[in-house]
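One structure follows; several queries about it will come next.
Then we have subunit A:
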Amino acid sequence: MVGGGDHARAALTRRAALGALGVGGLALSGRSVQAQGAKPAEIKVGIATYLSGPASVFGVPGRQTAEMLFDEINAAGGIAGIKVRPIFVDEGPGVDHVVGEYRRLVQSEGVHLVFAAISSADCIACAPLADELKRPTLLWDCGTQRIFEDNRYAYAFRTQANATPEILAALLYLLKVKPDFKSIAVINQDYAWGRDSWDIFRTAMNTLKPGVKISAELFPRFGATDFSTEITRVLALRPEVVLSTSWGGDLDTLIRQASDRKLFDRSTFVMPLAESSLQRVGKALPAGQIVGARGDHWFLHPSPEDPKRLAQFTDTYRSRFNAYPIYPCFHMAQAVSAMKAGVEKAVAAKGGGWPTDAELAAAFKGLRFPSPTASVTIREDGQGLENQLIGTTLHSDRFPFPVLTDMVVFPAETITTPVGQKSADWLKTLTPEMVAKVPAAQAFQ
Partner candidate 1 sequence: MSALLSARDLRLAFGGLKAADGIDLDVEAGEFLAIIGPNGAGKTTFINMTTGYLKPQGGSIAFDGQPILGLSPRRIVGLGVARSFQLPQLFAEHTVLQNVALAVASREGRLSLWQPLLRPAIREEAQELIGRFGLETVAEVRADALNEGTRKLVDIAMAVALRPRLLLMDEPTSGVAAAEKMGIVETLVRVLRGAGVTAVFVEHDMDVVGRFADRVAVWGQGRIAALGPPRQVLNDPEVQRTVIGIAPTGGLHAPA
Partner candidate 2 sequence: MSWLSENGLIVGLALLDGLSYAAAVFMVAVGLNLVFGVLRVLNVAHGSLFAIGGYVAASLGLFVLSLGAPPWVGLPVLLAAAILVGVVLGPLIERLLLRRMQGQEPVLQLLVTFALFMILEDLQKLVFGVQPVVFDAPLKWLGTVDVPFGADTIPFTAYQLYVLPGVAVATLALLAFVLRYTLIGRMVVAVTADREAARALGIDAAKVTLLTFTVGTILAALGGALSVPTVSLVPGVGASTIVLSFAVVATAGLGQIEGAAVAALLIGLGRSFAVYVAPEFEVVVPYAIMVAVLLFRPQGLFGVAETRRI
């Protein structure tokens, strides 16, 4: 763990201090106000991610990416000459734990930035805290579109897209490649994301292609291990398309059970998050299924902005962790990249001096920073504009798992809810021209 030794030692000292229970020995409060503006010895970054529970399938790769990239930054001399150090906190125990940890990160560890979080609930809870405690906070992976549509924050920014473009892109792709489908079933996890994403999909579908028959709406329990009843039902109903926005172990299990029961022979699956499962399920997932990646993340992106950058990212990750990077890795890379660009911008604006928290936060507004595949711009409302890549699975001899072909990269501006509008309303104003304007597909090479 990067800087783990120091971190552990610091924590031990704190515990010793607390054990002594001498109030005088408890000088644990974070950076004092006087320190504002002084150049820190290191840039401390609190990172909330899942280290336990089912979502650790995303949280741990995210953490690994952060460790890798922080190492790279430090090897290159740090940001503006200052080394960076990550402090990880686990989202697993729930919102009240994360809120407490957020306070500890700010008030005790004195972090300069916080990356929060994978869970939408944690992001919704942390964004107001960012403003309250005045600490620049990058929402690095959570999907809910509600955050910046319902509120405005001065200290919270999202370095990636949100659920609306992620789901809308998958729908547009489906309408492009399978314009005549008449029926659809949905199998989503029974919790906020599963429901929200289906809402977005259905709203947009009813606008762009009214009259599609919804054969079944199935919401198996989050963490379900047996989908046989759902699969039987869909097998019997024979919808042309099956949508599932599930992820992690649930999606793996669903794909494998569906594959074992030959459901893929009867229906085309649309799985906006399946890029993260491809390497695990392998060729159990047949060719011809529509797969997304919550962004334009794909280590075989057909037209990256800087091919060398993508290749280097992929190779470093692969050599260190023995797997190809999946979307949480890319999301983490975007947050790290945003941090680097933001700090450099703020330092430059200060003529080389260290910015205050408010100045640092301000630097993120309108910031454009490189991602491994393209660039992301943070809008005035704090929302990141990130392209979306959707493709169709293909079995290639070069990889032990399905790859994507007929890939479409959707420019962020065309599919993201405009500033000041709510997704639910905006999706109802979409027009069929949108489908016509879908960019050309690019084949696997």
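The working rule: a contact is a pair of C-beta atoms (placed from the backbone, for glycine too) under 8 Å apart; a residue touches a chain by one contact, two chains touch by 3 or more; residues count from 1.
A quick word on the picks: all candidates are chains of the complex that A comes from, given by their letters.
Computed from a predicted structure; not experimentally measured.
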For subunit A, which of 1 or 2 is the touching one in this complex? 2
Sort out for me which residues of subunit A touch candidate 2 in the complex. 52-54, 56-57, 59-60, 190, 216-221, 223, 225-226, 228-230, 232-233, 235-236, 238, 248-249, 252-253, 256-257, 260-262, 280-281, 284
